[in-house]
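See structure below.
Removed: one protein chain of the complex. Kept in place: all other protein chains.
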Amino acid sequence: MTTGPDGRAGGSFGALLDVTGLRVHFRTPDGVVKAVDDVTFSVARGETLGVVGESGSGKSVTFMTVMGLVNRSYAAVSGEVRFLGRDLLTIDAEDLRKIRGDQIGMVFQDPMTSLHPMYRVGDQIIEAIRAHRDVSKDVARRETVDMLGLVGIPSPAERAESFPHQLSGGMRQRVMIAMALVLKPDLLIADEPTTALDVTVQAQILELIDELKRELDIGVALISHNLAVIADVCDRVMVMYAGRAIELGDKDNVFGRPLHPYTWGLLESVPQVGGHDERLVPIAGAPPSLIRVPPGCPFHPRCPHRFAPCDRDRPDLVERGGGHPDACHLTAESKRSLWAERQARRLAATS
Amino acid sequence: MRGKGLIAAIAVAGVTVALAACGGGGSGGSANTNGNTTSGTATKGGTYRMATQDFGFTGAFDPSAEYLGWAFTLYGNLLIRTLLSYNHTAGAAGNVLVPDLATSVPTPTNNGLTYTFKLKQGVKFGPPVNRAITSKDIEFAMERIATPSVAAQYGFYYQPVIKGMAAFLAGKAKTISGIQTPDDQTIVFNLTRPTGDFLNLMAMPASGPIPPEVGKCFTQAGAYGRDVIASGPYMIQGSDKVNIASCSAIKPMSGYNPTQRLAFVRNPNYDPATDSTKVRQALPDGFVITIDTNAKDIFDKIGAGALEGSPDDPPADIIAQYASNSSKKQFLKTNSADRTDFIYLNTTTPPFDDIHVRKAANFVMDKAALKLAWGGNIEGPVANHIVPDVMYKGGQFDPGDYNPYPSTNSAGDVNAAKNEMKQSKYDANKDGICDSSVCKSIFFMNRSVQAYPKMTPIIQSSLAKIGITLNPRELPTSPAYTQIQTPSKHIPIGANAGWGKDYPDPSTFLRTLFLGSNILSSGNTNYSLIGLTSAKAKQIGALFPATGVPNVDADIDKCTAQTGDARNSCWIALDKKLMETVVPWIPYQFRNNVDLIGPAVTAYDFDQSTGETGYAHVAVDQSKQSQ
Partner (left out) sequence: MGRYIIRRVLWVVVVMLVVTFLAFLIFYVLPSSKPENSFVGKAPTPELIAQVRKDLGLNHPAIVQYGLFVKRLFLGDKYGWPGLGFSYNTKSPIRDELISRFWVTFGLAVGAAIIWLFLGIVIGTISALRRRTAMDRGAMGFALLGVSTPVFFLGILWLFVFWKTLHWIPGTGYVHLTDDPVGYFTHMISPWFVLALLFAAIYARVVRGNMLDVLSEDYIRTARAKGLTERRVVVRHALRAALTPVVTLFGLDFGILFGGAVVTEKVFNLPGLGNYILDAAFQLDIPVALAVTTVTALVVAIMSLLVDIAYAYLDPRVTYS
């Protein structure tokens, strides 16, 4: 048995999803876009992995690749994506299709555009069932209605006859979740599931995902740029920047003792959960081009704490004495004091 | 465009299609310039198949109203017998009147005022009428000509000539007093004046017999065209299925759809013994003409043996392709169409109100170059006078090489032209070059289609040699005609016009085109305004020069009244007089009719009287026909 970079047990069994050294490089006329560059993580049954980062950090592409939804004729994909022991990057397309939707469900960001506008929502779910199970339409319809009920849609039998445009955004996202979970998958990938929804609905949806996770004993990968969402429901957190994972650990660790200056910036740029009147500090500078990723640490041009090695040596995501893995050249000691200093300054500015 | 001319080359706005190529002409005698014989033996049977872009009928194929030359051809060769007819053959022999329903060609009595025809026995109408043709059926046809609602478009030939016809036309008489039918085999015509071409009128389809029991059912112009009752060797397919028990029972014959197809089959009641094989041989079992809207397709099909012919003119590229290939040349048939192409000179507008200018223009014109523009001699010989030679009795204009404005190779004689110009009031310094401002930038009308535009630069450079410069304007056929047919437009010169005969008598050129009293304010065909009076000029908005305009009305009336050789000589003299002392035109071409025939045609002839294929004498070899 090997030991994963986050210090947890990994390998061929134990974890539901095991991603190792994943690289997704798109060929474009302007050059190679290194959308995902050497990312390693895992998701276990019964846990929620939160994936956080700015847009363009590679979080969506990572999971699209897991689902096999990245067009391999435009993208060079390497590494390993083990799901229940099988490498999804090498199995044939038909096997992958059978896993997709059946064993891995996916919920997308925008419920307004993610359902086909010309089909009734019930039929869209029935279609998903019948793509994987050889059941009659009636059976599939019953399961659909049950699932719609389970995700909290009132009078689900009637709602199943609705067209997407007749439903509210929250209802549609519930439909998406029902569609993703109706076949009782082992893994649910939720890509920004609440971004397009208002705050109250957002909380309901997150709660729903959390409930279903427990009820169905599945693994969840929750992708979000919103730290509050991650903080709400995740067990572990992976922070991504410029196509790389730069910090990975239990939620309490990452939020309580963040190690990477980028993570610090992220935390400072959102209101603390339960906090009030805090000054929000955006991270200075813009995310780098994924075609010309800065040498060394990709974050160094924006990092206020950069020093000698940062623009030359690329820091790997490893345990550096901070309690969980991160990819920053600073010593664990400096990280602790710098984070404390920044928190103090922030508090001072607020009061 | 098409070869079918209106039998009269009417030239009014709106008849674009029909006007494009009316007739032609052949000077120098023989009209049959390309040989109308074919290889193979002419046998009976088969169907002679044709296609046309559209029938182009002007009167919906009702013989009382129809005026299209090709329709005349179908009637005379296939469908309708008239008191007199022609041999439907090429050359002058085809312009000679022969008896058809009548037992002989009558000689007039009563000082040329009375004509008595005896009808042959045993000639019957085709189905569904199936009875003997009588003089009453001819009389009914004559009454129909004088009925305004169905009137023949050439009714004006008959109406002033036959006594009582004008009164009948005006509704003042129930019968035509000048026509008597003492018995079923006799019909007598009394005329208002001696009329030398009266017999020609009795060979026109409108004068053919119409059974009153059917004819009276059709009171609207053209409607009878769907149910024409046969008297000739063929009938319209489906004739026998028509129920004539009552007018309301009569339905159109199935063989004629005006926009798609016209089919003739043998008339079972036709007795060849009553006819002459010189007039009609009637060899094929049927004739079918379909509409094919794709002109190129038609001639491709003829070439492939899928059709035998077309009344349409072959396009120039097809003619060139066949004419230049010795094995294919035999399929091109070229005959004089009895049509003259000319440049007209308006005698009321300067500088052409001066006869010396008109003469100079005739001298200087490079007709050889104009012929080249038309594609050379296949389109017809050079014209040096007005009426095509074939139309004169015996086919000879006397002398045959008559040319009042001779030049080497017809290329124009600049010195002779200058000598004429010197005598003109518009050449003040007498150097043979017009120096008056009226010779500068003269409006010149031409057509924008066919060979016409190619003539414009030739005419310009010819006239420039005597100091006349042109301001050319090219329009499509119909609008160009509208311009020159409206005297109030004062168009001084134009090359867009042509003229074909109505029937083989010079009067259809010389009387119709140059009679001063016929000048109209619109639709006028006396383009040169010969015989215009100052009163009429005022009335129609034309100019009237102080020196007056020439007038030949007396000559025309004199010739009209004559018959026989005297008539022929009279018209020839008038033709020469017009060319020498009136000079209304610069004639440049007697136009040919060019037919392309298919490989299955074993006999071909040309109907000189109408200027189209002589269907009465064609034959097909079924084994050479393809689909």
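By letter and in written order, the chains are A and B; residue numbering begins at 1 in each of them.
Everything that follows uses one rule, which is that contacts are C-beta pairs under 8 Å (C-beta built on N, C-alpha and C of every residue); 3 or more make two chains touch, one makes a residue touch a chain.
Computed from a prediction, not measured in an experiment: that's the story for all the values here.
K.L.:
Which residue from B:131, B:296, B:430 or B:538 sits in contact with the chain not drawn here?
P.N.:
B:296
K.L.:
Among B:110, B:149, B:243 or B:488, which one is in touch with the chain left out?
P.N.:
In the complete complex, the chain left out is touched by residue B:149.
K.L.:
In the complete assembly, which of A:54, A:110, A:210 or A:250 touches the absent chain?
P.N.:
A:110
K.L.:
Mind listing the subunit A residues that contact the chain we can't see here?
P.N.:
Spelled out for subunit A, the touching residues are 67, 69, 97-102, 105-106, 108, 110, 113-118, 127-128, 131-132, 163, 165, 176, 179-180.
K.L.:
For the chain that got dropped from the picture, name the residues of subunit B it touches.
P.N.:
Its contact residues with the unshown chain are 6, 8-17, 54, 57-60, 62, 67, 148-149, 151, 153-156, 220-223, 225-226, 252, 257-260, 290-294, 296-297, 300-301, 304, 306, 479, 482, 502, 512, 518, 520, 523, 525, 627.
Quick note on the criterion: only the chains that are shown with their structure count from here on.
K.L.:
Roughly how many whole angstrom separate the Cα centroids of subunit A and subunit B?
P.N.:
93
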